[in-house]
Each structure stands twice: as structure tokens, then as C-alpha cells.
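With one protein chain removed, the remaining protein chains of the complex are shown where they sit.
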Amino acid sequence: MQEQISKEREIRLMKGNEALAEAAIRAGMHAYFGYPITPQSEILEYLTEQMPKRNFKVLQAESEVASINMIYGAAGAGARVMTTSSSPGISLMQEGLSYIASAELPCVVANVVRGGPGLGTIQPSQGDYFQAVKGGGHGDYRLIVLAPNSVQEMADFVFDGFRLAEKYRNPVMILTDGALGQMMEKVALPPEGSLEHVVPEWATVGKPKTREPNIITSLFIEPEKMQAVNIHLQKKYKTIEENEIRYEEYHTEDAEIILTAFGLSSRLCQKAVDLAREAGIKVGLLRPITLFPFPYQRISELAHDAKAFLTVEMNAGQMVEDVRLAVNGKKPVFFTGKMGGIIPSPEEILAKVEEMAANINNLTEVER
Amino acid sequence: MIKGYIEINKDICKGCELCIEACPQGSLRLSTHINTRGYRYVELVEQNCTGCTNCALVCPDVAITVFREQKPKKAV
Partner (left out) sequence: MSTDVLTQELQQGFDCVYEKPDTLTDTRFHYCPGCGHGVAHRILMETIQELGIAEQTVGVAPVGCSVFAYHYMNIDMQEAAHGRACAVATGVKRVLPDRYVFTYQGDGDLAAIGTAETIHAVNRGENILIVFINNAIYGMTGGQMAPTTLAKMVTSTTPYGRETDWIGFPLKMTDLVAHLPGAYYVTRQAVHTPNAVRKAKKAIRNAFEYQKLNKGTCFVEIVSNCPSGWKMNPSDSNKWLEENMLPFYPLGDLKVPEKA
């Protein structure tokens, strides 16, 4: 939120979707494959408009199924690639994501989430947390999930996403939402070409006589081999959990009530913390930035001194399950949220906080 | 007539017999022995092979190598 803006950065006023697209170009993305869907179509539009002037390729695919598989092919050929979509389109990509995770191909996928289930609504939502964080496709795999809460982070996390994807050979999801995609804010863009890229040695670029063929596959028909691949993947996810957890805290030092929220909800919660502090209530906010890996440890530590937790999400309560896992029954964990594309207001969150504060020493977790 | 001969990798031959059918000379037959994979493999039994490559062309297992007699070099 308070990132130091370096002098090299260019300040622009941009939509979140455009900032993400522009950042991808600046991050040296070689190719983008996508399909139009509201509320993220500006990304494809922006990139098709920029393509003739800049050095990258864009292709509008015939479906999200095709675009994620184009990502597979291009990533396997060693390119830095990205696709984006919104909830129903991301559902269509789950097969491909599972293959990409298994074949260990680096790529960035942004989900500009809209309300669901089904065709749902084009309004912002956080209803895809489970899908993004717990799997979504088949098999035991993980995406690295980054949750921006500003237009600035929509841009910055593309850089972080490519860096992490290539470091771990793992797909990275930027889990954002329709509001962050559509809102305009000031953004400081990093300079073009600031992220180095090397064609990986495992890429299928044509086999010279000096090496064995490079094979991109997720097929391991012998159970022993399949198990070995799974063990390798789980070790990798463990390493990611050890090294890449990111979160932000706001007034947690003396807080009796800890709000937990990601993405857009965390901004609303920050405002709610300010309002509650003005009213003399000791409230703080923990905002996970990486949803996988999730900051279980830190939340567990906070559970030591805090008296209660309130998770705020734009869904029926998804991340709250991970908060409860972290708190592990030490303190009550409450949930408040809005579904179907409605954004909760800071005042509504404050009302819930005030209700909790009024009874802070006798709270029991009855609701789910 | 041009002379030829073939080598059949009997361990990868699956005895599908398509080469036997494709051979215009009738030079091939199925062996009474079986290979390491349990297949009866094909063998060259006649000396009338011309090295026409038909057997190799239809072999689905790339088991056949074909040799053909060198043409006599013309005097310069």
C-alpha cells in the first residue's frame, strides 16, 4: 500500500485491467492468449491495441479452453506468457491449469472475479477463492495465488507473478475482482525490460544433437513415477510455503479484534479499522497478500493476544475456513460478507465490529 | 534379377504378417519360434529377395532393414 515509488517508474492514471496489461508488456511478456469476458476484456483490448507498437504477441483464442492450452504450448516452448479471464472462463481453464501445474510450466493467469455461481453477474466478487487456492482442477496441485488490492498492485503483481512462476516452474494466479479491474487509480509503472528472461533449458525449442529430447508432459502412467512426481510437487509447494508467504498488517499490535480480508475487502477493512479506532475500539487488520501460500503461522500468533477474529469477504465465507484452521479454536472467528457482486461498505463492517466489541469477553462462535 | 536381403529385428517384430503379404517374392514366413515378447516373428526364408523394400514400408514396428546389391559401376 505504501510502496516506495522509484524515480524510474512512470506515473499513469489507469484502470486496473489496463495496468495489469501494461505491466505484462513491461515485464517482458512474450505472448498473451485470451478470450473476451466481462469484466476483464480491457486486458485483451489493451494488448491488441499495443501489439503493433511493442514487442510481444497476442492472440484472441476461440475459447478459454484453447487459450489456456496455447499458454501450455508457448510456456513449454520457453516463452513468458499470460492469460486472463473472469470466473466462468477460469472454470473452463481448470483442466489446462492442472496440466500446466503437473508439467511444471511457468505462466501468469489473472482471474478478474465476478459473482457466481453459474453465469452469475458481471459485478465484483471473491467467490473463486476456493477454486484458486484449493485446486480447481483435478489432482494434487497448487497455484501460487497473489491477491492485489489496488491498481498499483495489479501492475506490480504481474512482475512478482512472472518472477515466482519462473523461479518455481509453477503457474501463478492473480486473484483480483471486477472492481479492481475496472477502477482507475494512480499507478507507478516499472520500466520496460526490467525483468530478465532466460529461455529455460527444459523448453521444447528444437532438439540439438547434443542433448536428449525435451518433453513437456503430465503423463506418468506407472504409479511409482506418478507418486514420485507428486512427492516432488509437494516438496516444491512446501518450499514455496517456507519462502514466499506475504501479508500486511494494519494496527494489529494492540488489537483485540483482528479483521482478516484479502483483495478489495482488505481495503474496506482498512477503512473500517480507521473508523473503529476513532470510536476507541482496538481493531487491526491482517491482509494475506499470498493466498497460497497462506499466512497460517502469523494468524496463529495473532490468536494468542487477540480476543476475536472477523473475516470479511465478498462471498459466502471461503478464506474464513483457512483463518479458522490457523486460529485452531483458540479464539472465536466470525464472518461477514456479501455475495452476488455486492461490495460491503466500511460502515457495515464497522457495525459488525461494534457488535463484537460490545461483548468482547463473552463471544462464542455460534454462527457459520 | 537384382539381389537383396533383409534383416529382421526379431525382438521387436510382433508377427503381424503384413510384410509377408506385401512381399512380391513370397520370401518371408512366420517363424515357429517366439521372441522375448512372446510373438512369433517373421523370417526371411527364400533366397529370392530383391531388396524392393515393400516389407519395410508396411512394417508397423520398424523391424526391417533392407539391403540391395550394388549396381555394377559402368566403365568410364
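To keep things simple, chains are lettered A and B as they appear, and every chain counts its residues starting from 1.
We adopt the following convention: a residue touches a chain if its C-beta (ideal position, glycine included) is under 8 Å from a C-beta of that chain, and two chains touch if they have at least 3 such contacts.
Everything numeric here is computed off the predicted structure, so don't read it as measured data.
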Of A:216, A:245, A:325 or A:339, the residue in touch with the unshown chain: A:216
Omitted-chain contact residue, chosen from A:69, A:152, A:176 or A:266: A:69
Footprint left on subunit B by the chain that the document does not show: 4-5, 11-12, 14-18, 21-22, 37, 39, 51, 53-54, 56-62, 64-70
Subunit A residues touching the omitted chain (full complex): 30-31, 33, 57, 59, 61-63, 65-67, 69-79, 81, 95-96, 99, 103, 204-209, 213-219
